[in-house]
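All protein chains but one are shown at their positions in the complex.
Read from first to last, the chains carry the letters A and B; within each, the first residue is number 1.
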Amino acid sequence: MKTSQNLLALFNTAVLFTLILYFVSCQAKTQTQDDGPAKRLRDMGVELPEMSAPVANYVKYVKTGNLLFLSGHGACEEGKPGKVGSDLTIEEGYEAARLTGLCMLSTLHHAVDGDWSRVKQIVKVLGMVNSSPDFYEQPKVVNGCSDLMVEVFGEKGKHARAAVGMASLPGNIPIEIEMIVELTE
Amino acid sequence: MKTSQNLLALFNTAVLFTLILYFVSCQAKTQTQDDGPAKRLRDMGVELPEMSAPVANYVKYVKTGNLLFLSGHGACEEGKPGKVGSDLTIEEGYEAARLTGLCMLSTLHHAVDGDWSRVKQIVKVLGMVNSSPDFYEQPKVVNGCSDLMVEVFGEKGKHARAAVGMASLPGNIPIEIEMIVELTE
Partner (left out) sequence: MKTSQNLLALFNTAVLFTLILYFVSCQAKTQTQDDGPAKRLRDMGVELPEMSAPVANYVKYVKTGNLLFLSGHGACEEGKPGKVGSDLTIEEGYEAARLTGLCMLSTLHHAVDGDWSRVKQIVKVLGMVNSSPDFYEQPKVVNGCSDLMVEVFGEKGKHARAAVGMASLPGNIPIEIEMIVELTE
C-alpha cells in the first residue's frame, strides 16, 4: 500500500515537472542575437535616416499581438516629386522606393528597440506608386523597396506584395509604401 | 517515510493549484466597463448613424482572432460627390472623412455588441481620397477620420495610417476608408 502510494505520488511529481518544463520552454524567448541585418546594412554602406515624424494625427506604427503595422511612408529625405512615367523614370522611381524602404527600416528599428533579431518576417508590402495613367511598370518601381528588404533580411525579407498606380500622393511624392511585419514575440 | 510522502503530496497539490490559478487568470476577461467613448460621443453631441448595408456581395466586417477588419466605408449619409481638389475643397473633404469615420464607428459599435470597452486599439486606417491628379493634401483630408478616432478613444484611438489619392471611387464619393481594430478578446 505504501509502495503504491509512493509510486502514485512520484508519478504525479514527474508529470508535474514535465508540465512545468513545457510551460517554461513555451514561454522562453530565443535569446540569440541576430546581428545579420545590422552587419548587412554596414556592409552596404548604408546609414539609416532619423525616424521621420508623422505629418498628421497618427503614429508611425502600431503593434498588435506579434504583428507590426507600419504607416504609409515616403522617403525620409526630400527627393524629386512627381508621377512616375511622366515626371520620373522607372530608375528614379526605383531609387525613391529604395529610399522609402530605408525610411521604413528606420521606423522598424525604432519599433523593435534596436534589436533586429525581433524581426521574424516581412509579411506584406503595399507599394503605391504615383503614376501617370499610362504607366504600367509599378512592379519595377516597388522592387526598390522589395530588393532592399531581401538584401537586409534574407529569407525573412521575402514578403507578399501588391504594386499599384495611384492618381496622386501627399506632397506629390513618387511613392508611398505601407508594410506589415511579424515580430518574434 | 510517511512525512516525506505527505510533503510530496502537499507539494503536488500546491503546484497544481498554482497552475489552475494561472489558467483561470489567463482566461478571465477584464470585466471593467469603459464608458469613455460613449460619454465622449454624447459630449460631442454626436449620434451614431444606423449601420449601413453593404452595397454588394460582402459583409461590413470580419473578426479573426482579436483583429476586426472593417470593409471600406463611405459616409452613411449622402453628401457632395466628386474629387477633392477639383469638386471639393480640403475642408469639405475633411468633413466627408469625419462623416465616414462616424459611419465606421457605427459599424464598430455593432461589431462589439455595443460594448466600447472591447475596443483595445485602433490599429490601422487606410484613407483613400478621390483625388484630382494634382491634389496633394490627402493627409489633411484623412485627418477628419483620424481626429475623430483620437477624440473618441484617446490613446487607444492613435493608429497607423496611409493617406493616398485614388483615380475614382464607387458612386463618386470623395473618400473611402478601411480600418483594422484590435479587440480585447
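Operating definition for what follows: contacts are C-beta pairs under 8 Å (C-beta built on N, C-alpha and C of every residue); 3 or more make two chains touch, one makes a residue touch a chain.
Everything quoted here is computed from the prediction, not taken from an experiment.
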By the document's definition of touch, the residue of A:V62, A:A75, A:L88 or A:V125 touching the omitted chain is A:V125
Hidden partner sits against subunit B at residues 2, 5-6, 9-10, 12-13, 16, 19-20, 54-62, 64-65, 69-72, 83, 126, 128, 130, 133, 166-172, 176, 178
Residue positions on subunit A contacting the omitted chain are 1, 5, 8-9, 11-12, 15-16, 19, 65-67, 85, 121-126, 131-140, 142-143, 146-147, 150, 158-168, 180, 182
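By our rule, only the chains that are shown with their structure count from here on.
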Whole-Å distance, C-alpha centre of subunit A to that of subunit B, is 22
